[in-house]
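Here the complex is missing a single protein chain, while all its other protein chains stay put.
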Amino acid sequence: MRPTVRVQAEAFDAAAETAHLAAGRADIGAIASFIGLCRADDGLAGMELEHWPGVTDRAIATIADDAATRFPLTGCTIIHRHGMMRPGDAIVLVIAASAHRAAALAAVGFLMDWLKTRAPFWKRESFADGSERWVEAKPDDDAATARWTRG
Amino acid sequence: MRPTVRVQAEAFDAAAETAHLAAGRADIGAIASFIGLCRADDGLAGMELEHWPGVTDRAIATIADDAATRFPLTGCTIIHRHGMMRPGDAIVLVIAASAHRAAALAAVGFLMDWLKTRAPFWKRESFADGSERWVEAKPDDDAATARWTRG
Amino acid sequence: MQILYFAWLRQRTGIAEETVVPPPEVATIADLMAWLGTRGPGHAAAFADPAQVRAALDQDFCGPATPLGSAREVAFFPPVTGG
Partner (left out) sequence: MQILYFAWLRQRTGIAEETVVPPPEVATIADLMAWLGTRGPGHAAAFADPAQVRAALDQDFCGPATPLGSAREVAFFPPVTGG
């Protein structure tokens, strides 16, 4: 199983990516997916996602390969956007396909926890009043990621 | 939040349902979804899903309302098909939207566990050699559902 | 009293529903299963292993010890397999 990983400025088409994972197969019983979107909290006007070209892609590919060894997946797709996001924009897409639902759902949870805490992205929020701030990492996200290394 | 619940013979459009949950909102940070599909295991040719008209719909609506009290969701959609499924066909769609990813992902896991063990559907598999069998309930599924009632 | 059968209970009894008037000593779901099992070979096959049969009384899922009370409809079916 070769994961699909893309870091891109363009919007993605979740339905097309899902169809691509399932095309021509009859061994998939479960497709779990996650879309992360830009919220308009606190009068947010936009959010700029900075990445490290080349390195971010490879870091995500490593995480995807790790997921493929942890869970019996038939396919896995991760697309993470960079650049300026507006409220309502979709930022990240994770899809995991498997014979069974538990593996597909767990893989998506695992991948999102790792993307949050290990993929080199930095978010700068800009607000209607012209102010800006860098988003700080959340201890909760680190704790969520630590779940996967315990035991 | 009013969940959307449908039990129908027709195929569903996951992308349209997702777009419907997100339309006109900027308070959604996470959309988790699950699609269950018919696998071609053991030469399966088709799977007939029997339901209890009226009662199945209400049982799913009750589960969806329960999810909405357990998790801070902005929206939730459950569509379950009945009738004859062929390998590769999508059978069930669950989508949960929330401000944050943990709630959306947990709600989808919760809903799938409950659909598997509490929603009145019965599956009859038919095989290439003409044989048929009723799918038996899995102890694993009961255990998965029991997770949500512990503690 | 209306009885509904689903899945292999419908297949074995050969009917989706029937109207019955059980005798007064049939007081619980378990009693009703035992009594219905005497109605013919198909019914006997359907209720041969009561542990594999689930029930709903007036559309509420219930266990075998549940009293029938003034129920108008009882449904019998195997453990569900949705999702």
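Think of it as A, B and C in the order they're written, each chain with its own count starting at 1.
Criterion: a contact is a pair of C-beta atoms (placed from the backbone, for glycine too) under 8 Å apart; a residue touches a chain by one contact, two chains touch by 3 or more.
As the structure is a prediction and not an experimental result, all values here were calculated from the model.
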Chain not shown, its touching partners among those shown: A
Chain A residues that touch the omitted chain in the full complex: 36, 49-50, 52, 55, 58, 80, 91-92, 112, 115-124, 134-137, 141
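Criterion: only the chains that are shown with their structure count from here on.
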Euclidean distance of C-alpha centroids - chain B vs chain C, Å: 27
Contacts with two or more other chains, residues of chain A listed in rising order: 101
Multi-chain contact sites of chain C, meaning residues that touch two or more partners: 83
